[in-house]
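Take a look at chain A:
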Amino acid sequence: MITFDAVSKHYRGQTVAVDKLSLTAPSGKLTIFVGPSGCGKTTSLRMVNRLIAPSSGRILLDGEPTDTMDVAVLRRKIGYVIQNAGLFPHRTVAQNIATTARLNGTPKDQALRIAHELLERVGLSSAFANRYPWQLSGGQQQRVGVARALASDPKFMLMDEPFSAVDPVVRGQLQDEFLRLQRDIGKTIIMVTHDIDEALKLGDQVVVLRTGGTLAQVATPQELLARPADDFVADFIGRDRGYRVLGFAEFAKGGVPLGAEPTATLGATPETLRQIATDRWVLVADSMNRPLGWADVDSVKGPLRDGDLNLSGTLAVEGSSLRHVLDAALSSPSGRGVIVGQSGELMGTVTLSHVAEAIEAARTGRMGTQP
Partner candidate 1 sequence: MIAWFSDPTHWTGSDGVFALVIQHLIYSGVALFFACLIGLPIGLYVGHTGRGVVLIAGLANALRSLPSLGLIVLLVILFGPVFTSDMAFIVPSIIVLVLLAVPPIMSGTYAGVAAVDPAAVDAARGMGKRPLDILFDVELPCALPLIFSGLRSATLQIISTATIAAYVSLGGLGRLIIDGRAQNDYYQMAAGAVLVGALALLVDLAIGILSRLTVSPGLTRRL
Partner candidate 2 sequence: MRFDWLYRESGRIAELFLWHLGLSVIPVVIGLLLALPLGWLAQRAGFFRSTLLGAAGLLYTIPSLALFVLLPLVLGTRILDPMNVVVALTVYALALLVRTVSDGLESVPPDVIQAANAMGYRRLPRLFVVELPLAVPVIAAGLRVAVVSNVSIVSVAALIGTPQLGLLFTQGLQLRFLTPIIAGIVLCVLLAALLDGLVLFAAKRMTPWQPGGAER
């Protein structure tokens, strides 16, 4: 548990970067600080490991005030990950990761062993161990940065925009992997981001800060979307709030009734297709029953080829959120959303109206208490 107790920071007596911040980041949870640029997120984060000294107020780790601890000892207890990873360019990947373990007194060979284990853990093969940082992509460097913070097995972690320097695709991958990792390790984490989507996706608890370093709202992502505290928070979360709410797990439960969907395979003749078809569109699958795309019965002239397929529909994995299910239904040319199992095999399709009913049901269940 990390506790902020009326923490303020003034730079040169004038700029107020953080103003009387009081909040708790609960143990084993991922707390996200989010807010517009310059609102004091980084300053707040760096006050925890005293890279910046607070002007007033106290920060406590599991109830223990940090202002009386030796700074180096304090920092060694806390994993620290920054935007551009900050790897040591003159050390190999394995040496980089081992640094924090070494600082905490782990013998050298054991630290290197830990480094190799962590490398796999963050999704890099051990072939990377003896490379230097310049030989890694930005995303790979960031993984090493996370591994380095984990090598001393700290109870607490601080992360300052850890995924914002990489392209959106890699960012998504890193986020997913990090969520999986955190599920295993259950560290007490404070992460800073300016990206509200990232905050809503990753956070167990989201702390919204406003310019001037004051607290706007502390809430779970769902609460934040459902009940923004004021105009500032509502504005900051932005458009598509209603649609985004569908992304949360509680909507996934009710479930949407699955309809059976007949399929054709490549090479089918127009006659076969017409026999199978229930309407203009026929779903085409491969020999393992994995959906490939939709065929338009009216326009197929010869045996079915790859080029005949319409690929516009997205696939929703069984058990994923209603946001994905709705998207599958909306994007499908037949209006029937394709649901697949974990290994990509066809489970069935859902109709737009069934999805809408499910949303309606979930809404009344959830919002029932609201006027």
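Criterion: a residue touches a chain if its C-beta (ideal position, glycine included) is under 8 Å from a C-beta of that chain, and two chains touch if they have at least 3 such contacts; residues count from 1.
How were these picked? Simply put, all candidates are chains of the complex that A comes from, given by their letters.
None of these values were measured; they are calculated from a predicted model.
Every option in 1 or 2 comes from this complex, but the candidate touching chain A is 1.
Taken in their complex, chain A has these residues touching candidate 1: 46, 49, 51, 71-78, 80, 82-92, 99-100, 103, 132-134, 145, 148-149, 152, 158.
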